[in-house]
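A protein chain is absent from this complex, but the other protein chains hold their places.
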Amino acid sequence: MIRTLGIVATICGVLIVTAYEGTLDAVIANKKIALERAVFKVIPGAAKVNEYWASPTGVAPATAAAPEGGVKFYVARDAAGQMKGIAAEGAGKGYADVVRIMYAYDPARQVITGIGVISMRETPGIGDKIYTDQAFLKNFEALDVKLTTDGKALAHAVKVVKHGTKQNPWQIDAISGATVTSKAIGKGINDSAQKLLPYLVPNLDKVGSK
Amino acid sequence: MAIPGQKIPSNIDELLEGLWKQNPVFVMVLGMCPVLAVSVSAVNALSMGLATTFVLVGSTLLVSLLRNVIPREVRIATYILIIATFVTVVDYLIQAISLAVYDALGAFIQLIVVNCIILGRAEAHASKTPPLRTVLNALGMGAGFTIGLLALGSVREILGAGKLFGVTLFGPDFQPWVVMVLPPGGFFVLGAWLLLFNWLKTRKPQAAQPAEGHVHGA
Partner (left out) sequence: MAPESLGQIFLGATLANNFVLAMFLGLCPFLGVSGKLNTAAPMGAATTFVMLVASLCAYGLNWLVVHFDMEFLRLISYIVIIASAVQLVEMVLKKYSPTLFRALGIYLPLITTNCAVLGVALFQTAREYSFLQALTFALGGGVGFTLALVLMAGVRERLQLSRIPNVVQGTALTLMLAGSLSLIFMGFAGMGAGE
């Protein structure tokens, strides 16, 4: 019995390892394409993407293991290697499930310049306004995420306000009828930016060009 | 191993069994979790059907080849091991082919492991049938499962989004019946399909023998 089980286990092991090894390159390539597509959507004109970790100890390329308290971000560059912008992911609890987004950050102006939805399960026809509603997307053309003078947090937390009551550049005008989903995005950006930017901004020169 | 006195099914019968007579979705109502969960669009339904068919054919073939070697006492554990292997393989294959499909199906690819159809086929059929007939039977079952998924997925996509395989069918004035792509729609559409099949089944005997009206529920 033990010998038979050994044979079965061996067959299974060989099958799994073959499949894993055989598909590994394709899977990695696919993941890279998916990431590039998501980043290029929010940073037009970019040609390639580098991954980095930002942590209390500085920034480092994401080839090594994640440092303690590290936040991942992506640097988009044009064909010549010049930085076009920085992108990072955010997530917030929406109406049905967590909404995951990618946002673009312009370090020169300290604003968010665009968002793209990575995944969501919101109600079709209501929640999906977050990427069809032009008025809502206008919020993210120059969303203010300036840091305080000591650089420890955002000067103004990103906040979602009721439809039609936006007054400041750090506020997001919610979609009427899809407030919960709008708030999920606001919270996702705020949570991510509050963590990422204090680590990133002092080290911007290290990712500047390559 | 045929039971004496029972007709040995021909190869064609093996293939057709799962397609119609024992259709896993409409007749046996097995493995419903992935059926309802991924059938929001025809593409998802088709991918899920193909993935399940692959696992079904692969694992039943291996079980059939090893049917005289596997000790009886640990057969279920062995079957699960074999099935889990093929699911892991298909999981990596889908990741390599299309990440979009992989994200759409999510955890339901790995949940193929606990799909009762596969374990059921391994135990009830593959463990006592030679490889060729097993593969035919598994192909039929897989095709039946895929057709069931497609039937569900197409209806839900047409009604819920006004599309089929991502192609818009109606004009811009079409108001999508959104509930159909939401969870309740899955239950309703599958219920409706089963109703249709029940009706087809009861119609024939009723034609010969008039119905006796209402019967108490079971």
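Read from first to last, the chains carry the letters A and B; within each, the first residue is number 1.
Simple rule for what comes next: a residue touches a chain if its C-beta (ideal position, glycine included) is under 8 Å from a C-beta of that chain, and two chains touch if they have at least 3 such contacts.
Since this is a predicted model, take the numbers as computed values, not measurements.
Colleague: Have a look at B:Leu81, B:Ile97 or B:Leu164 and name the one touching the chain we're not showing.
Modeller: Hidden-chain contact among the options goes to B:Leu81.
Colleague: In the whole complex, not just what's shown, which of B:Leu19, B:Leu50, B:Leu65 or B:Cys116 touches the removed chain?
Modeller: With B:Leu19, B:Leu50, B:Leu65 or B:Cys116 as choices, the missing chain is touched by B:Cys116.
Colleague: With the missing chain put back, which residues of chain B would touch it? List them for me.
Modeller: 29-30, 32-34, 36-37, 77, 80-81, 84-85, 87-88, 91-92, 106-107, 110-111, 113-116, 119, 179, 182-188, 190-192, 194-195, 198-199, 202, 211, 214-218
Colleague: Name every residue on chain A in touch with the hidden partner chain.
Modeller: 12, 16-17, 19-20, 91-98, 123, 179-180, 183-184, 187-188, 191
By definition in this document, only the chains that are shown with their structure count from here on.
Colleague: Using mean C-alpha positions as chain centres, tell me how far chain A is from chain B in Å, no decimals.
Modeller: One centre to the other, that is 37 Å.
Colleague: Which residues of chain A touch chain B in their complex?
Modeller: So the residues of chain A touching chain B come out as 1, 4-5, 7-9, 11-12, 15-16, 19-20, 22-23, 26-27, 30-31, 33-34, 119, 123-125.
Colleague: For the complex, give me every residue of chain B touching chain A.
Modeller: So the residues of chain B in touch with chain A come to 62, 66, 69-71, 73-74, 78, 81-82, 84-86, 88-89, 92-93, 95-100, 103, 160-161, 176, 178, 181-182.
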